[in-house]
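Written out below as structure tokens is the structure these notes cover.
Yeah, one chain of the complex is gone here, protein chain that is, but the others are all in their spots.
Order as written gives the chain letters A, B and C; numbering starts at 1 within each chain.
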């Protein structure tokens, strides 16, 4: 990713995500490290999984006046305390602008919602490309001047098409992918190239109704709420770490078409909340579960 | 059931629930039948399953001045229009007071909630007995002067114990059963004796997490909402017609104990809403789905 | 409005909305009228306000084979039964395509949502014009080829500008208006020209926080839920009949900016649900309250 590609520079801050075995003194060590180097902590949130004895932390501090240069923070942190406590860490900077690719098939509702958010500046991301296995939504991409690439994925052509997609994503330096009702299953190889960097929206409250046609199944089962689930994609279909879920009430008088219509509104917002948290660097994945900092 | 056992008499009304193949003139025929016999319709709700072409209706009318005696309404209705339109019907009277048996194991939260509702007059039911496979909750029953019967159900004794239970339920003229976190599976024979008359609360949003320990499974899966489901019991475990569902948000910071605590509040209210609708005669079951009139 | 302007013709049906003083025989009379003239009822919903003794009904029937011509249905209905029962009625046809004007100021989120819905065919409406007191959103209108008219409304120019707006709305045969975060108060004269035909979205759960800056007020008050309200505009500011409301949880850690961000997602969906119900002819207004048929 490039810094400040779009010139929208606010006060710069560093964001550090950590997890490690729990023990005494972790918070004190980290905050002391930041304070000693003249960093002013803006937000700090920590959480301990008491069962597995794992410590999680997200800390964000103001970089103006910080004594360590950006590119050396990671090394210094590790040698000072990270290694000692076996910390796994991610370090980000607030002025990085993530590069996001959107994958779609032929339903436009999530795409419209995504476009409206980054076009209006609600999301600070760059979207170099929209990728699809259909040409249906190309006109929408064109209206907004976004590159649209058509990859006719099907059973026989899957491997080859994915290779081309991966090449394109690499060339465009894509940081993460949003599957906005993309109706193809990505291969294990593809998924492994973007660990915890592919966000999918599934149109049911998982683990209920995985797979195809969940609204039809929900109707058949006669449920009184329907839901949506956004999650990171893993090699196990619809079984990746859940980022966000929400539901809406339905009744016997709702037809399958009504479920689909009501569900679309859920899908949009549940997917967008997940993307927001990803962009804000608020998600830590551990043991196929997410810690979402507030 | 006995009429007006508790003396709480309001204006008497008749409640008719109908379903039949859809065709022209059904509403007109039914309303005309009631009007012609001098009944004043208080509520009428109909619903057509457009896919299966089934007509559903609930109609309630004032009996003061109605020209047909209670015990003859059913016959007259059938011969006038019911048979002609192949209507399946249930006929109830507003001053019937249903006799409800509560089955519990060792968790008191749903039992307390149920007791508070009928003790305070929110539910117009009689509760002749609380049945349990444990003795834990006997003191609560005693505080409220309700008979408590202990049946030590276990694998070997199940058949025999259920026979005794059924005998008791028959002697007490029980109309319907509420399983208030009763942790035993009823036999097929038992269930078939109370079709659509046993209401269970399952502590997950079915069809997710059927069976035992759903909160533990929900925690493991890392879901962001947990739910509860009330349903009529059928011979397929946790697969009967759903009456009501609701959910509550959870986060990574909720332990299994937190899920259990938050879930209890859901279980109480989701079970009670189902019982309320059952008592009000607002539920029609068709094809393993419920139509809930408003 | 023109019929089938966009060629999207489904099986034609008539929709009748009625309210009148409650009495015996209303449902039977209406259904008998439709049946006698060879109409097949598709949906029927009725509701009685037991306190005020008012009867409300929405009935929709298939017009293929109906014996009365469209333009005579109203007259025939009134002379047969409408007048007798003092019924106030609205009659619509399913192939009418409503003409909707959208008013905006400078926030794009509701506008994007609305455009995505009618562009994708979710809403069967025509949108001849977007009207604004700012020029900010003109580029969005242009992307989608929708006329954008700028009316620089301010205190001194209000009366004059509204006259021009009304002229335009009349020329364009606008059926109803959606205020998609339009931040000007319409005059009494303007409002009276579109009774129950102007839908506004207010960014609070009314009657809490009427007027300006509700998110700021909500933050100050320290509420734990924020909401949105869609309602028909009347001459009393933020006091018109409520069509739809919904809420989202917030916490102490949400800043005013967070409330605004979360609230936007509510505003979109609460406004759109109202417009959907309006288009479907599912709303009846009585005594400043709405009856929303399902």
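General observations
Operating definition for what follows: a residue touches a chain if its C-beta (ideal position, glycine included) is under 8 Å from a C-beta of that chain, and two chains touch if they have at least 3 such contacts.
All figures in this text were calculated on a predicted structure; none of them were measured in a lab.
Annotation: of B:93, B:144 or B:286, B:144 touches the absent chain (contact as defined above).
Only one of the listed residues, C:29, C:196 or C:245, touches the absent chain: C:245. Checked against the full complex, the one of B:25, B:74 or B:108 touching the unshown chain is B:108. Across A:27, A:75, A:157 or A:185, the single residue that touches the chain missing here is A:27. Touching residues on chain C toward the chain that is not drawn are 47, 50-51, 205-209, 221-225, 227, 241-247, 251-253, 255-256, 288-292. Contact between chain B and the absent chain runs through residues 108-109, 112-113, 115-116, 119-120, 122, 143-144, 251, 253, 261, 264-265, 269, 272, 294. Panel shows chain A; residues 24-25, 27-28, 31-32, 35, 40-46, 48, 50, 249 of it touch the chain omitted from the view.
The criterion applied here is as follows: only the chains that are shown with their structure count from here on.
Taking the mean of each chain's C-alpha atoms, the chain whose centre lies closest to the overall C-alpha mean is C.
Chain centres here are Cα means. That of chain B falls 38 Å from that of chain C.
Note on chain placement: the centre of chain A and the centre of chain B lie 43 Å apart, centres being C-alpha means. Along chain C, no residue makes contact with two or more other chains.
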